[in-house]
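Everything below concerns the one structure shown next.
Missing here: one protein chain of the complex. Every other protein chain is in place.
A, B and C are the chain letters, set down in written order, and residue numbers restart from 1 in every chain.
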Amino acid sequence: MLEFMEVSKFYKKQQVAVKNISMKIKKGEFVFLVGKSGAGKTTLIKLLLKEINPTSGKIYYDGNDITKLKNRRVPELRRRIGVVFQDFRLLPKMTVYENIAFAMEIVGSSAKNIRREVPTVLSMVGLSSKANNYPDELAGGEKQRVAIARSVINKPQIIIADEPTGNLDPETSHEIMKIFTEINKRGTTLIMATHDRAIVDQMKKRVIELKKGSIIRDSEGGYYNGL
Amino acid sequence: MLEFMEVSKFYKKQQVAVKNISMKIKKGEFVFLVGKSGAGKTTLIKLLLKEINPTSGKIYYDGNDITKLKNRRVPELRRRIGVVFQDFRLLPKMTVYENIAFAMEIVGSSAKNIRREVPTVLSMVGLSSKANNYPDELAGGEKQRVAIARSVINKPQIIIADEPTGNLDPETSHEIMKIFTEINKRGTTLIMATHDRAIVDQMKKRVIELKKGSIIRDSEGGYYNGL
Amino acid sequence: MGFKKAKYILKQAFQGIWRNRMMSVASIGSVAAVLVILGLILLIVLNISNITLITKEKFDEIYVFLEEDLEEEVISHIGKEIRSLDGVFSVAYETKEYALEKMKEEWGEDADLLEGIDNNPLPNSYIIRLKSVDNAEEVIVKVENYTGVEEVRYYKDVIEKLVSTSDFMRTAGSVIIIILLLISIFIISNTIKLTVASRKTEIELMQYVGASNGFVRGPFMIEGLVLGLIGSFIAILIVLNTYDQAAVYINDKFSVMLSVYIVKPTVIVKDIVIIFITIGVGIGSLGSLVSIKKFLSI
Partner (left out) sequence: MGFKKAKYILKQAFQGIWRNRMMSVASIGSVAAVLVILGLILLIVLNISNITLITKEKFDEIYVFLEEDLEEEVISHIGKEIRSLDGVFSVAYETKEYALEKMKEEWGEDADLLEGIDNNPLPNSYIIRLKSVDNAEEVIVKVENYTGVEEVRYYKDVIEKLVSTSDFMRTAGSVIIIILLLISIFIISNTIKLTVASRKTEIELMQYVGASNGFVRGPFMIEGLVLGLIGSFIAILIVLNTYDQAAVYINDKFSVMLSVYIVKPTVIVKDIVIIFITIGVGIGSLGSLVSIKKFLSI
C-alpha cells in the first residue's frame, strides 16, 4: 500500500536528509525505523505526510503518487494517517480532551461519537484524569500519550509513530506497545521510528535501518542492532 | 549544596505534583531521578530553577532558601545552573551557534571566549556541521544535543538534565553520558531525570525514585528498578 | 458546508477570540480607534462643506433692476417671464422704497449719508433664487434682454469665490476622507495580520493533523469578522455619542456667532453605521483571510 521509489531529499546547503530510498510496506505490516540521530527517520515520515516534498523520486500511497498530490487534497491524505509526532504537535490552546476531539472534528465525526470515543481512548493511555489540562500543564510522557491517543482515535489505515516512547518509562512504554500491537493485529499498518532497543528486540518485527539517509538494512523479525 | 525540605507542589484542581519531598544533594554528586511518567521529576527541576514556587516547604541552594529569592535575582540562580530541558527550549529564531552563544552572552562572556568555546562544545556533541541550522531544521536528537551543549557551555556548578537521551540512539546516548561523566568528575554536580534503564543500571550512581510525587527510594549505586 | 462544520467553525472562532483575549482586545481597540478617527474627520468635513454650502446659498441671488416708471402690467409680466424660466427656484419683487429701507438698515450708522438724498435713486427689482448656480449665466442672459429690465446684477465675485471655496472644500474633504479610508483599511488589516501572525504555530499545527484549509481558515475568518464587528460597533457608539454631545454643545454656544447650525446627528447615523460596519467587518474578515493565506502552506 506504500512504496518509496528512489526517494531523495536534500535541504539547502546540500544537506542530505535521505538518499535514494526505495522500500515497500504492505497493508497490516509493523515496521520499525531505526538509525542514529539524524539518520533520516523523521524526514521519511515528513515525506509520507507531504509536509515536505522529495528532491527526487516518487512515493505511492494506495497506488497514487503523493508527490503529485494537489495541495488541497493533502488534508485528506493526512486524515487517513494517524501520526505521533516526535515533538507531539499538540494545540497549546486546547485541553487534552479538545486536542483529541479536534482530530475527530476535522474528519467530520458526530458530537455523539466524539463524546463517546475521546474518554475511551484517554483511559486507554491512562490520562482520564488529565482531560481538562492544557498541554503546558502536562508531564513530557503525558504529552506523548496525548499524541498517541490522537493518532489512534480515528482508526486510520496507517499509524506512524515517531519516537513514541522517548519520554516514557519502560512500564508505560510497554503498555503503549501493547496498544499498538493490538491495533496492528486488527489490520492497521504501523510504522514506528524508535531508539528503544528493548522494544525493537522484543517485538521481532520488520526492522529498516537508516544510516546517513540510506537504508542499510531491512530485515524481517530483526533486532535493533543488526545481528 | 542543595537541600529540599518537605517540599510539596499542588497545581490547581488539587493535582498533586510532588508531595513532602526532603532530600540533600552534595557538591559533586551524580544523581538519577527516576519514576513513571508524571511522577514529578520535571516538577522537582522546575522548583529548583524557581520556574514554579512550591506550595509548601523550603529549597536551599548553597545555604540560601530560593523560595524566598527576589524575582530580580532569579536570573542569577538560573545562570549558575546548566539545564537540559525536557522540551529543549531552544530559541527558534536563533541558529544552533547563536543559541549556545546566547547562553554565554547572558553571563557576560567576551566575544573572543564565545568564538572559541562554542565550536568546541558543538564538536563535542557532534553537531559542528549544524552550527548554522535553525532548531526547526534539526532532527529530534540533534535538538537535544544542542540543549546539552548549551547546558555545559558556561561550566556551571550544577547541571540538571531532564531526559537528555529521550531522542537519542543508544550509541549517541553513550557518547553523551561519557561527556556528563567527564564533567562530573571535574567536580560538577549532575542531576539527571531519565527513563533510560540501560544507562542507570550501567552507571551505578545514586538513584532517587519518585512515585506519585513522593520519594519511594534513594539508593547509592542503585538500579533503575529497585533491586 | 454542512451544518456541523458551520457549528464547529463558529465554536472555534469564539474560542479563538476568548483564548487570545489580550490579542482580541488589542485588535478590537485598534479597529475601533481607527474608525473613530475616520468618523470624526468624516463629520468635520461634512460640517465644513455644509457651512460653506449654506453660506453660498445666502448669497446666491440675482438682482434684476427694472427701468423707472414701468407700468404695473409690464412689471408683473416680467415677473411671470422670469418665473417660467428653467432653473429659477423662486422670484421675489422688491419696491424701490423697500430697497432704500433695507439699505439704510444695513448701513447702520453710515445711514446718515443717505439722509442727504432726496430722490430715491434705487430701482424696483426682482430677486431671483436659482435652483443651482450653474443656471446663473443662462438666466442672466435671458433676463437682460427683457424689455423693461435696466440691469441684472449678480454677486458673481462672491458667488464664484464661494463656489470655488465649496468646490475646494468638497475636493479637499473627499481627498482627505479617501486617504483616511485607505489608511484605516491599512491599519486594520495590519492589525489583523499581526493578530493572525501571532498564531502561525497554531495554524501550522492544525494543518499537520489534517485540518483542511476551510477548517483552519473558517474560524479565523469569523474571528476577524467578529473582531471587526465589535470594533466598529464600539466606534459607532463613541462617534455618535461624541457627535451628539458636541452638536448640542456647539449649537448652544456657537451657533449664534457662527450663524449656522451643525448637521443633525440623526441625519448621519445611518451612513456612519453602514460605513463602519462595512469597513470593520470587511477588512476584519478579508484581512484574516489574506493574512492566513501566507500560513496555509498546503
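As a convention for this text, a residue touches a chain if its C-beta (ideal position, glycine included) is under 8 Å from a C-beta of that chain, and two chains touch if they have at least 3 such contacts.
Predicted model only: the values in this text are computed from it and were never measured.
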Review point. Among the chains present, which touch the one that was left out?
Key: B, C
Point to revise | Residue among C:Thr191, C:Ser232 or C:Ser285 touching the omitted chain | key: C:Thr191
Review point. Which residue from C:Leu10, C:Leu46 or C:Ile176 sits in contact with the chain not drawn here?
Key: C:Ile176
Study note, to complete from the structure: Filtering C:Lys7, C:Lys80, C:Arg129 or C:Arg153 for touch with the omitted chain leaves C:Arg153
Exercise for review: Can you list, in ascending order, the chain B residues touching the missing chain?
Suggested key: 49-51, 71-72, 74-79, 81, 83, 85, 89-93, 102-103, 105-108, 110-111, 150
Point to revise | Interface residues of chain C (partner: the chain not displayed) | key: 22-23, 26-27, 29-30, 33-34, 36-37, 40-41, 44, 109, 112-113, 116-117, 121, 153, 160-161, 164-165, 168, 172, 176, 179-180, 183, 186-187, 190-191, 193-195, 197-198, 250, 253-254, 257-259
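Basically, only the chains that are shown with their structure count from here on.
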Practice item. Sort the other chains by how far their Cα centres are from that of chain A and give me the top one. Key: C
Practice item. Could you grab the centroid distance between chain A and chain C? Build each centroid from C-alpha atoms only and quote it in angstrom. Key: 62
